[in-house]
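For this view, one protein chain was removed and the others were kept in their places.
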Amino acid sequence: MITRKYLATRTSYAIVTAIIALIINFLLPRLVPGNPVYTILLTKYHYLPPNQIKLLESQFGLQNPSLWYQFQRYIIELFHGNLGISYYYYPSTVVNVIATHLPWTLYLLGTSTAISSLIGVIVGKYIGWHSGTRKETFVSALFMGLTSIPFFWIAVIFQLVFALYLTNLLPISGAFSVTLVPSFTAAFILSVIKHSILPIFTLVLVSFPGFSLTMRNTMVNQNREDYLTLAKAKGIPERLIVKNYAARNAVLPVATHIVLAFGYVVAGAFFVEVVFSYPGIGDALYVAVTSLDYPLVDGIFLMITLTVIIANFISDILYAYLDPRVELR
Amino acid sequence: MSFPILSIRKLNTVFHTPSGDVNALRDLSLEVERGEVLAIVGESGSGKSTLGFSILRLIDSPGEIVSGSITYHDKDGDVSILDLSLPKLREFRWVNISMIFQSAMNVLNPVARIERQFIDTFEAHNLGGDYQARIEKYLQIAGLGKQVKKMYPHELSGGMKQRVSIALALSCEPSVLIADEPTTALDVVVQKEILSSIIKIKEELNLTVMFITHDLSVASSIADRLAIFYAGRPVEVGSAEKLLKSPQHPYTAMLLSSMISLNTNRDAFLKTMGGTPPDLRKPIQGCSFMSRCPLAEPACGTYDLSPGKSYGEGYVECIHPGRMAREVEAVD
Amino acid sequence: MLPELEPLASKSLKTKKQTDEDSFIRGALGNRKFLSGLIILLAFTLLGILGPFIAPYSPYNTSFQSWLPPSSAHLLGTDYIGHDVYSWFVIGTGTSLFVGATVSLITTFLGTAVGLISGYYSGAIDNILMRTVDVLLIIPTFPLLVILAVYLPPTNTTTILILGMLSWPFMSRVIRSQVLTLKERPFVNAAKLSGYSGSKVLFKEIFPHLLPLIIINAVYVVVGAIVAQAGLAFFGLGDLSSVNWGTSLYWAQSSDAIVYNAWWWIVPPGLSIALIGIAANLFGTGLNEYVGQRSGEVR
Partner (left out) sequence: MNRRQRAEEYAPPPDEIISFRNVNKIYKSGHSTNYAMDDISFSITKGKTLSIVGESGSGKTTFGLASLGLLEPTSGHIYFQGKNISKLNKSQQRDFRSKTHMIFQDPYSSLNPYDSIFTTVSAPLESFQKGLSRSERRGRAAEMLDKVGLSPGIEFLDIYPKSLSGGQRQRVAIARSLINDPEFVVADEPTSMLDVSITSTVINLMKSLKNELNFTMLYISHEIATSRYIADDMAVMNLGRIVEYGNPDEITKSPKHPYTDLLIRSYPRAGVRILPGEERHTDYNVYNGGIKGCTFAHTCPFKTSECETTKPELRKISHEHWVACFHPIN
């Protein structure tokens, strides 16, 4: 049940957060001393004639020093879907760069989140129901360890293993074989899948234990609930108690956890992309950071932030919709 | 002649805690007669609830039933509950013995409609027939309208939830109903209504009711027989009427006299019982009430509990039954 | 379902004066998870402190041959320009832990202060603080971290400040919700009725109950900060000349250590981070279990 007030608060949070993100995004670059056009482009092209610099300045929107004027322009440009021009991929626009990289990231994220939440819930259900046993304690401790391993380290280790010991079993870099031209052919799709196995596996390996542990914890809290005792007393088979009583009640918090963990998994995906030279947003961000491509960094930040804000908003609404008890303020 | 429906013999239930094993039930033996309302009365820690949970084998870790037997005398023969395999136990539960819990607030699955919680049970026991009609029938017996079917637990008041759990308990037509403090969390007016419902249902459906409570007044207002529990055992069992009129065990007598009623003399102090119950982590020799009993004498410490003393149809564990009550009367 | 126990007070009365804290710590050490977590954490701390003294070489010494595998001279071999990896690792432990601990200090201080204030003094202050926290919590941390690190000067201090400023909102949320339940407990009303002032109630009656929670969170933040710092360094952000686990991994990655099969360079820092993570989790879970079990005993 969603009250109007609840909807209003959540919406206002989302909007305020978005505005803050915009302000950070606008202000930070302007606080950096020096004109990036000179520093960056000159290092890249060594020499540019003055009229060319003027042109570039106007392209990057740097010619009027008034902050307020710039902010207005920034907002106007933003609503026209213009996030500026990338230094590194010049003359590509930031939006273009993001658009070419985004599908790869969405593919990695979507697949790995689906797999890890599925595995997470199933495994969590199991260890939650058997909590307190020696086996469960061991598995939980192992999972806790897994969740605290940095994504990129696991990725590097996999790369090491597959590069040196399990050679030629799975490709360890790129998104598809360089000999192929992107198209909807079986060979190309197969190549894409093969290239994504290691990155996805890495992401799943580090993110599913977190879901499992959340599921386990909510299940353990369920164990103390009287309605489980009643279900047992009623003679309901254990399998159904787990499914309809314990897990049904435990899965809601996990669902929100999955959405909340989205930001974390996004970060993980970025690291994984960097390690496996996978041409997604993370790879673009890495390039942008290392080449000081400010417009691209800003654009990516804005895009991710807005995505996460929207994901959060949806999860809040979903939660209120799914739980019959919720009478949120 | 007695026709027990449940016979409990030498039952021992232990809780393994970090500070030692707590002997919650100590060699407990008790019969529940067919068709009676037997009230189990005791203070916290006396083992009264543990008994209810032990009968349905709902004792979870760190608790454990270590020895003894519980026999259910079915029309088709005896069932030894503690020897049932898990699938058999599952089939046995609820169809033969069902239970109402104290915490009406939390016994219903919060995310399922009321009807779902009935249907679950019917499906688990492969009951045939018209489920909806059946649900409505038992909701009505418990004093609820059929609109309740479609509701979620959080939409019901405390009294209504307890009625739903009564309806649930009856829905598989069990022979025995264990009611574990079903009205403790409720207000007096609703309490009386629920108690009255239970009595009515009991007569209509020819149930045997085991009513667990800490409240002697409540117990004596609905039970045919009372079993007074102390330190993991019944210290006195007898008909409600007789037990109230002439309690045999000093604990029963003192419990009765320390009760406050609407007629208690306001100008005098209340009668009290000093001391605390014994530590169930340690073995108890002889009578467990000895440390608090004004009549205690050395012989109480070596008193062999196993046979018990019967008087009439009752039972008492005391070497000088009835003396306490007589002395209290003499003082009054 | 446990039967209620009557503790036999008159027999267990202690004549010797004994503080509750003593028995608390002793009791917590009895929890195996807590104890093992604590031991691992202490071992790393010790390694971090002793690092500069047990490192056989200077971490900047590049006079050795590149890509040497582990040997008695170089316990963890050497890297692409001939640093002794073992020396780099033990000294890096100190830096990584220092960054983690400092971030945790900032976070714990801010988080606890904001949580206490907004939980205890409801009304306008609470509203402002919590709305701020709500908003901060929605912004995804990692991209924000990256964008801040891109624009700010790359030093360890910057890293510490950014991480510290970003991680307190979550902690303040946790503390606040705990304060909210604690302040409804009757003993708080009893203290007010006994004439305690607001701050005395807050610090003397409520604060001790929060300590385990604060400690657990502080430890988690240490781990989080170490991982975040390593992540930043791995992205080439932060102070790359600093000797720590993160930069170690960065240089290994950027110099293609994998091609040279230099596992000795890659494995130790990552494994250490994972181990500290496990230790923190064991520590936290153990302490939680103990506190829960203890409050269960109190009932």
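Details
Labels for the chains are A, B and C, by order of writing; each one numbers its residues from 1.
Just so it is clear, a contact is a pair of C-beta atoms (placed from the backbone, for glycine too) under 8 Å apart; a residue touches a chain by one contact, two chains touch by 3 or more.
Everything numeric in this text was worked out from a predicted model, so none of it was measured.
Of the options B:Val95, B:Ile199 or B:Ile319, the residue whose C-beta touches the omitted chain is B:Ile199.
The missing chain, though absent from the display, is touched by one residue of C:Tyr80, C:Tyr121, C:Tyr196 or C:Tyr260; that residue is C:Tyr196.
Along chain B, the points of touch with the absent chain fall at residues 43-44, 143, 157-160, 187-193, 195-197, 199-200, 203, 214-218, 220-222, 240-241, 244, 254-256, 258-262, 264, 266, 269-274, 276.
As for the chain not pictured, it touches chain C at residues 6-7, 9, 12-15, 17-18, 20, 185-187, 189-196, 205, 208-209, 295, 297-299.
Just so we're on the same page, only the chains that are shown with their structure count from here on.
Put simply, the chain closest to the centre of the protein, by Cα centroids, is C. The most distant chain from chain C is B, comparing centres defined as mean Cα coordinates.
One inter-chain figure worth recording: chain A and chain C are separated by 24 Å, centre to centre, where each centre is the mean of the chain's CA atoms.
Separation between the centroids of chain A and chain B, computed from CA atoms only, is 56 Å.
Chain B and chain C have Cα centroids lying 50 Å from one another. Touching two or more other chains at once is no residue of chain A.
Against chain B, the residues of chain A that register as touching in their complex are 132, 225-227, 229-237, 240, 244-245, 248-249, 252, 323-325. Residues of chain A that touch chain C in their complex: 13-14, 16-17, 20-21, 24-25, 28-29, 31-32, 140-141, 144-145, 147-150, 152-154, 156-157, 159-160, 163-164, 263-264, 266-267, 270-271, 274-275, 285-286, 289-290, 292, 294, 297-298, 300-301, 304-305, 308-309, 312. Residues 56, 58, 61, 90-95, 98-99, 101, 103, 106-112, 120-121, 124-125, 152, 154, 165, 168 of chain B are the ones that touch chain A when the two sit in their complex.
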